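Take this structure first; my questions come after.
Of the protein chains in this complex, all but one are displayed in their positions.
Let's look at chain A:
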Amino acid sequence: MSSTSQKHKDFVAEPMGEKSVMALAGIGAALGKRLEEKGFDKAYVVLGQFLVLKKDEELFRDWLKDTCGANVKQQGDCYGCLKEWCDAFL
């Protein structure tokens, strides 16, 4: 199991509230901007997409790749971050 980043730990530590999409692990400035352009301006909107895809890893990774061009590592980080958040708070 790979170690998680500080960003991941910060995100999973509390309810996301109105956090920006760039607070998600794996989503930096560039990817965050692309997501915002597509309308995913808050982390909870990406969470919504994650839940609509029934938390499926493959589908969510594909969606991330198609929407903002995330690479495999970034996809994995974002998926792991959201999944753990859901395990804790959902």
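Criterion: a residue touches a chain if its C-beta (ideal position, glycine included) is under 8 Å from a C-beta of that chain, and two chains touch if they have at least 3 such contacts; residues count from 1.
Here is the rule we use: contacts and distances are computed from a predicted model.
Hidden chain, UniProt protein name from the list "Probable UDP-arabinopyranose mutase 5", "LEM domain-containing protein 1 isoform X8", "Alkyl transferase" or "Membrane magnesium transporter": "LEM domain-containing protein 1 isoform X8".
Chain A meets the missing chain through residues 1, 9, 12-14, 38, 49, 52-54, 56, 58-59, 61-63, 66, 84, 87-89.
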